[in-house]
Structures are given as structure tokens and as C-alpha cells.
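Shown below is the structure under consideration.
Of the protein chains in this complex, one is absent; all others appear in place.
Take a look at chain A:
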Amino acid sequence: MTIMNTSLRNTGRLITAAVRTLLVLTVVCGVLYPLAVTGAAQALFPGKANGSEVKADGKVVGSSLIGQSYSLPKENPDDADEAARADLRWFQPRPSNGLGSNSVNTQYALILSGATNRSGDNAELIQWVKDAKAAVVKDNSTATHQVKPSQVPVDAVTSSGSGLDPHISPEYAELQVHRVAERNALPVGKVDKLLEEHTDGRILGFIGEPRVNVLQLNIGLKELMSRPTS
């Protein structure tokens, strides 16, 4: 009997110590640490800590880190299932088939990040890639410039991991130049030059991949059109 009492008392003491440890360390790691980091981040890099917002004409138009779609207005705004049609005046981002919509807590229209998770032999993925390739060829061929299927780069027909990839490859951007120039009645050379200015190489020459930020490129394009022709 006394042995049981002792072991019960010991267990009780042990659990109390565990609870106290957890509470104390929760204050340290779950309150002090994030607050200290937030304070430092907001003081040192406020723009980045708050989402790298990008402004155009004085208005916030998104984040340089979050991809957007550039689509035509819906024919029927109330139809949730209506497929988006690309607005071909603007540079188009990568497909985002994995991007979900909020299904758990519908009081918000949050963007839900995510990938398709389809395997290389998945029939749906094969179809998506084929369809995307055909669409890229069709959309980007102009009267004077024919795009061949073999020219379509891989990022133009695959969805990213986050579904929010803000970038496309310089090859995919280059492929869109003729179309964008034609749709906006701009000389191809001018759009080419704009693209060149917005192409980022690898960091330090070897880190990451060369890329073009689609939002910033489109902002540049908009500015190019509002500027009087020189």
C-alpha cells in the first residue's frame, strides 16, 4: 500500500514537473521568441516582413512573391465553375492546377496554396500537359510568328509546388513576346527590351534558376503603354 502511494506520489510529481516545464518553455519559445523576431523583422525589413507588396500608380497591386492570374472578366460573374480565359494582352504565369480554394472555413476567400500531386504516369496530368502545350502554341502564334510545340518550355505546361509561383523561365517569357507586342500594338523590340530588363539571373551566378517575375514584368508593360511614344 505504501509502495503504491509512493509511486503515485512520484508520478504526480513527475507530471507536475512536466507541466511546469512545458508552460515555461512555451512562454520562451512560443511567446518571447516569435515576438522578438517580429520586432527585429519589422524594424529591419518592414517591407519584406509584411509580404513584399508591390505598388503601381500608388496602389498595392500584389506581392512580388505571390503569383497572380491575368484573365478576362467572366462572361457570367455568378458562375463559379466558368473556366478562366487568359487575357492575352498580359504575360501569363505558369498553370496552377493544384491551387485549391478554401473548403474548410468558408468565411474567408483565402488562397490555398498547393500542388497537383499527380505522378508522371497519371492520365489527368498527361492530358493537362497536352492541353497546356496546345494552348501555349495557339495563343502565342501570331500572323508573323509561328510557335512550334518543341519550343514550349517545361514551366509553361506544368504547375508549381505552391501553385503561387511568381516566376516563369526567361524562355517562356520570350515565347510570349510576339503575342504581347501584337495584342498591345507595341514593337517587338520594345517588349524584348522590357523583358531583358526584368530577367533575373542566378544569384551569385549559381544559386537558384534564371527567372522573370510576371507581376513586375506586367507592371513594366503597363508603364510602357502609358508612356508617350518617343
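Everything that follows uses one rule, which is that contacts are C-beta pairs under 8 Å (C-beta built on N, C-alpha and C of every residue); 3 or more make two chains touch, one makes a residue touch a chain; residues count from 1.
Basically, contacts and distances are computed from a predicted model.
J.: One chain is missing here; what is its name in UniProt, given the choices "Glutamyl-tRNA(Gln) amidotransferase subunit A", "ABC transporter permease subunit", "Potassium-transporting ATPase potassium-binding subunit" or "Putative Zn-dependent protease"?
T.: Spelling it out: the chain absent from the display is recorded in UniProt as "Potassium-transporting ATPase potassium-binding subunit".
J.: In the full complex, which residues of chain A touch the absent chain?
T.: Contacting residues on chain A, toward the hidden partner: 14-22, 24-26, 28-31, 33-34, 36-38, 40-42, 44-45, 48-53, 56, 59-66, 68, 70-71, 87, 90, 94, 98, 100, 102-105, 107-122, 125-126, 129-130, 133, 152-155, 157-169, 202-203, 205-209, 211, 215, 218-219.
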